[in-house]
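Some notes on the structure that comes next.
Only one protein chain is missing from this complex, and each of the others stays in its spot.
And now, chain A:
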Amino acid sequence: MAATATAPGAPTTRLGKQAYEIDDRLIVAGPLRRTLNKVFPDHWSFLLGEIALYSFLIALLSGTYLTFFFDPSLREVVYEGSYAPLRGVEMSAAYDSALNLSFDVRGGLFMRQVHHWSALLFVASIVIHLLRIFFTGAFRRPRETNWIIGVVMLVLALLMGVTGYTLPDDLLSGTGLRIISAIILSVPVIGTWAHWAVFGGEFVGELIIGRFYIAHVLIIPAILLALIAVHLLLLVKQKHTQFAGPGRTEHNVVGNRLFPTFAAKATGLLFIVFGVIAALGGLVQINPVWLWGPYNPAQVSSGSQPDWYVLFLDGSTRIFPAWDINLPGDYTIPALFWPTVVVAGAMFTVLALYPMIERKLSGDTASHHLLQRPRDVPVRTSLGMMGLTFYGVLMLSGGNDVFADKFDVSLNAMTWFGRLGVIVLPPLVYMLTYRICLGLQMHDREVLEHGIETGVIRRLPHGEFIEVHQPLGPVDEHGHGTLAYGGAPVPKKMNQVGGARRAIRGFFKPIEEPSQVELEQRAEGRGLAAGENRELSSSGRPSEGGRPQEPRD
């Protein structure tokens, strides 16, 4: 069908005509409109995953820049660069190029630190995002697949961190590599074979930096990018979850359309994340490799800790008892195997399978699109807190020498604290969290039944004092609220139900007309101005004199 200039609705502007030309070839108007119209729910905690995505973008960009200068080789060279204290020292080409990147490339140190900070923030935001998903039950059917993809991406992010952190071949990372080598050796049966496959021979060999490099810049990022694409695709396909609230059901999404509101906010967040990482990269020094010196198998510095996300494994290794298992035939399962391979493997397996475990135990196989408040699912919340405590004790133990030093306590006492704490504290936290969840649930019900405490004390004619309660909705003949709990936050302060006027806008001088705002407030029924004709002489219960009653069970 030929379009002519006189056809109704034909574009008249230059831009419109170009858009028509494009759509004539690609036929994208329909899908584009569906995308622009897509509704995203609005909650600050839904931005955590975005922060992870943006940090990854920065890591990708800054990392690409670093590859222009980095030489992933263990060839021995003599340093001749501009950092005087190390001049004339024998080192690997990898360390030499990392030093040159820091001292002889304009802005190279800035980019290196931006890369390191973005990696740290990447893992941190993944973990926080994961906790949000966990505690609100967003992983439940139909989103189990995306949960598993997320856990796999977390593991890949850790591998990214470990391989990247090893590359400069400084004393600290070389010590880390030595421990990685020992961990691979500790695997029963195949340990030495696996070590020979990874390192190409005995520690340290000449291949490992090159192999870690290609894993760090190509293999793992490629898998991560593919998984991110699937993760986002599934999110778009399944639509975002939302918290319970007015008008929100299992069958809709309430929020902003992608264009323009959500797009503007997301782009704003992207730039803020970029800005924060750039500021950190310039202002906060991280991993000053020139201070550690080149790797030397006979040297180590005390207080050597890995990046934060590996600290928990360092901690588990420190507190694990000296238990080699000697098998008949003079075979040994080294003690190192358990706190590293087994603990990490078990933690990530349980984490990945949690949606299936919960589905099995709770028998809840229905699809859910409304999120849960953590207090409403005390068992899951307590399990999560228990896991976090376990992780926290391990992490603390990863720095137990620093704690012992700074707080002047015995190092061995710190080790024993870790050994006992990792067993004793998680169940205690479980019980405590469970009680707190139940308490919060009870309080929600109490407010729904008896209303909000107004802080207004009335004296009744016979001399009794009562506190006036503001019911949240209609009440029955006993004065008890008839609203049921719907999984949404219950207002607990008068201000949350319009007890206060909103402030007149303007920082130095008002930019609104106060009398205009007053009228607006009255119209909306907000504030005391609106309540002047409201009778506050009873507890809000119409049936009796406002005498508070014992809650009946």
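Methods note: a contact is a pair of C-beta atoms (placed from the backbone, for glycine too) under 8 Å apart; a residue touches a chain by one contact, two chains touch by 3 or more; residues count from 1.
FYI, contacts and distances are computed from a predicted model.
Engineer: Report the protein name recorded by UniProt for the chain absent from the figure; options are "Cytochrome bc1 complex Rieske iron-sulfur subunit", "NADH-quinone oxidoreductase subunit E", "Sarcosine oxidase subunit delta" or "ABC transporter permease subunit".
Structural biologist: Missing chain, UniProt protein name: "Cytochrome bc1 complex Rieske iron-sulfur subunit".
Engineer: Out of A:80, A:324 or A:364, point to the residue that touches the absent chain in the complete complex.
Structural biologist: Considering the complete complex, A:324 is the one touching the chain left out.
Engineer: Quick one: say which of A:203, A:308 or A:485 touches the chain that got left out.
Structural biologist: A:203
Engineer: Using the document's definition of touch, tell me which of A:129, A:143 or A:195 contacts the absent chain.
Structural biologist: Final answer for the missing-chain contact: A:195.
Engineer: Among A:18, A:64, A:267 or A:496, which residue is in contact with the omitted chain in the full complex?
Structural biologist: Residue touching the chain left out of view: A:267.
Engineer: If you put the missing chain back, which residues of chain A would it touch?
Structural biologist: Against the missing chain, chain A presents residues 1-3, 7-9, 24, 33-34, 37-39, 82-84, 103-104, 106-107, 109-110, 113-114, 175, 178-179, 181-183, 185-193, 195-198, 200-204, 239, 247, 250-257, 260-261, 264-265, 267-283, 296-304, 314, 317-324, 326, 329-336, 339, 367, 369, 400-401, 411-412, 415, 505, 511-512.
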